[in-house]
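The complex appears here minus one protein chain, its other protein chains still in place.
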């Protein structure tokens, strides 16, 4: 039960990661069975950016970013760092200097349940970040934690080497072994959505396209003309 | 007490709606007696956009957007869709496909107490949205609800056909029968604000302009010179 | 214990204020010993703006902005208005008209634990604001409060005449008498960060630069190779 | 749109109120079609108490309990006072003195979206209260509001004269004209629950009693034996 | 700006403390001018207990209770320990063992912005606690902080030696030098309340007793008879 730094975890292939990056978070979430979302309270500090990477995880003590420093060394090109704490902490665990370090190692971005700072600089550097807060509060480096252990964020468990895709809608986790299957279902879903989009743009109703009229009737929903004299 | 879809409710005239759109939400709120604001936790996903429309309402079950599909059919050009749930739910009830459908019907925007997704696409489409959250979580279509019934959002009741105006400051509701009066008072208020703005820019103080000095005295507020030796 | 308006409090020199404005909030916070941050829930309504000023404080009753009007008169060029309420209130205490008044007096910005409105106009005017909320709800002018008394915001006490620096990361308070010392330590810290940035960009690890490897060992953190057969 | 005190609103009969008091809040909510709940964040300050009364409503300004004083005069035996504010405020709007006044008029309890204080005394007096908070913060009496207008609390609108039932589970609103019907459906529901309770206690499963096995199959839920070797 | 443990701060006299303990928190808050309340989110873990003591303060790092141990040594009979953290942390900073230690030194209770644990044991020991949360999460002892420095909790600053009174309604701070005056005004207020209570119990209305009828009229609040035909 002690604290560990797991080195060199198996990772999804970057080829798969890059294919997944083509899809939006909502599309992937639907494609893999409406699962995989991280806590929706994690929000991007930038707009209009989508990124995908293989997860390196760090579990820190509240107010203490020691294990992020340990995690940096475990990162490779194509990774995306995922940080959490053993209990809630929205201090500024991460800023420009750590981003410089990660960027020099080819890391694609950060997802953290903590706060971050130097946000203007992070945007200038084009280092994408999803966090629970923006907060200038500094941290110490004093307490043990772990790197590359599975971490639960919201209702989803992130394992090192899994694929993380993040955009303006949030963050989705695709387990390493499911990446290839996810790409296929996402392609299919996107094609299907393309058709639906065209149909809806042309005026077809969702009620008809999805066959919902009979369901409304079954559920006892009644149509009634509004009274005029109100 | 069952579930209903009310068709063809009387609506405020689009002429009035378009006139109201010229005013900011804060101005209208003040003009109609400091009432009408929807829950201030509903925030825009875009910046710098103001929109006005006639309300079509949908009341959904948490995690279930069936009734939005039913509501789409009830929408006409100039409408603005207002969605709520029977209990709090910040899932992604609404995205690009529903926006495509609404846009093809001339609907001007969405106000929802739920979450939305495909936010980058919604901004690209110029379909304005105010929501309680951004969340990629998908919904089902399984449970009954109602369309075009009155719904309470925050401390304000939205009735179908009422005017909804939304901008960066929030959302205000003008009851259908009060639209004309609201326009008049908003015009008067704006003219008055214009004068006040000029006076304040010229250095007049609010204390003098609003006659507040005597009130401060009455309330026993004392002026005291700061000590120097602190 | 009554309500007072303190006039002409001693202020930090604008020379010092302007020097402090060169540094980010996070840098100053670190430089002065990881203290001084105001409640991180106060967020900017604009992006990419940094401002520094001498604090004028106003303590209002919830839903009542009377004392802001009294505070305006106490403001001078270089000041930054800091508003709070005796209990939580996120109504729209402040908008374009008050900003016009403050701007005409040379005030540099607003920090408030309340809500604000007319946000689009405030951005257009380039009047920077940090607030707890955006809310169109109007306020009254009926209840006494105080101006230029010390106010606690989050875990920090703001005294009139102190220096307030605010940017995208939040807001930091530098006590008046500490301004000069803060500038020196901030300069030193920035120089040091410059070197660290270069080293990290060149691939040096924080683990080595900050000497953390021995600490990890002391804390019993173990390195373990990931198993391959998972 | 000005502020009004509506006197002598029609009320549900106390006979109906007393019959409704026999049922729990959850039972009535179900009986009337899963509607009518007030904001679930309103919680009792006591345990194990159920009360029913006819609503007298007061809408106050934040931090200002003036309109509660005006509402007291409108109360009669059998009433239950329902207080809200135009924007969120959790100050201590209500305490022992107001409870003394209400109790002397035969009022049965208080439901408020604000905070309350003197909670130990209120429990000693057996004056039941449901509130959003407990808070000692005092209020002023300076700003206009209304009495006996409809107020929205959560997703439900309370009209004066409607029946309010409150217990440990929360608060439910039964519109005045629906009281008689609600009693009948509540009686039927309770009888039905009695039978269900006996069946479940005897070991019958909800899956069988509610016929859910086929639904699970339709929805594609599969049964799988757990693996032993995990 | 370093971390300090201030020893032997001047304290309010225990005689004054004991006199203040006779009054409720709401009464004292009103008596001293509607100020002094600590953050209302701090709630008691027990019911029906009131306590007063002289403040010993501890400022800790999130997730780290080292400075509570340092604070224990600074406590004397009649003290009440007040704990906060440099940023929000609801971990279980305090439990039965620390309470044993404090009780053996004559300390009367704990007020903390953190979480606490062993709550059942604390109640059994009759050691009263007000906290922001109950949470079993353990803490470390690794990071510096301070003892007996002024700390801001909510909008109130607690200085060592000040009087803290806490009961079911919350917590109020009486500055050391104001204790004697607070007792006098509290006595006067209580006497006055006694008379008001009797008058209200006898049926006098607050509207009359506080002379509010003319205020309502001035504010333009109109009385209107409810329509019968609704």
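Structure notes:
Order as written gives the chain letters A, B, C, D and E; numbering starts at 1 within each chain.
One rule holds for everything that comes next: contacts are C-beta pairs under 8 Å (C-beta built on N, C-alpha and C of every residue); 3 or more make two chains touch, one makes a residue touch a chain.
This structure is a prediction, so every number in the text was calculated from the model and none was measured.
Taking the complete complex into account, the chain left out of view touches A, B, D, E. Considering the whole complex, the residue from D:9, D:24 or D:161 that touches the absent chain is D:24.
The omitted chain makes contact with just one of the residues E:72, E:111, E:129 or E:183: E:72.
Contact between chain A and the absent chain runs through residues 1-2, 32-35, 40, 84, 86-87, 150-152, 154-157, 178. One chain is missing from the display, and on chain D it is touched by residues 24-26, 29-30, 34, 37, 40, 43, 47-48, 167-170, 172, 193, 196-197, 200-203, 205-207, 210, 212, 215-216, 219-226, 228, 230. One chain of the complex is left out; on chain B, the residues touching it are 61-64, 86-91, 135, 137, 140, 142-143.
Please note the rule applied: only the chains that are shown with their structure count from here on.
Comparing chain pairs C-D and B-C, the larger number of C-beta contacts belongs to B-C. Shared residue numbers account for under half of those found at the interface formed by chain A and chain B, and the copies are therefore classed as meeting with different residues. With each centre defined as the average position of its C-alpha atoms, the distance from chain D to chain E rounds to 30 Å.
Residue positions of chain C touching 2 or more other chains: 2, 34, 40, 86-87, 90, 135, 137, 142-143. If the chains shown are joined wherever they touch, the resulting network has some other arrangement, not a path, ring, star or complete graph. The set of touching chain pairs reads A-B, A-C, A-E, B-C, B-D, C-D, C-E, D-E, using the touch definition from the header.
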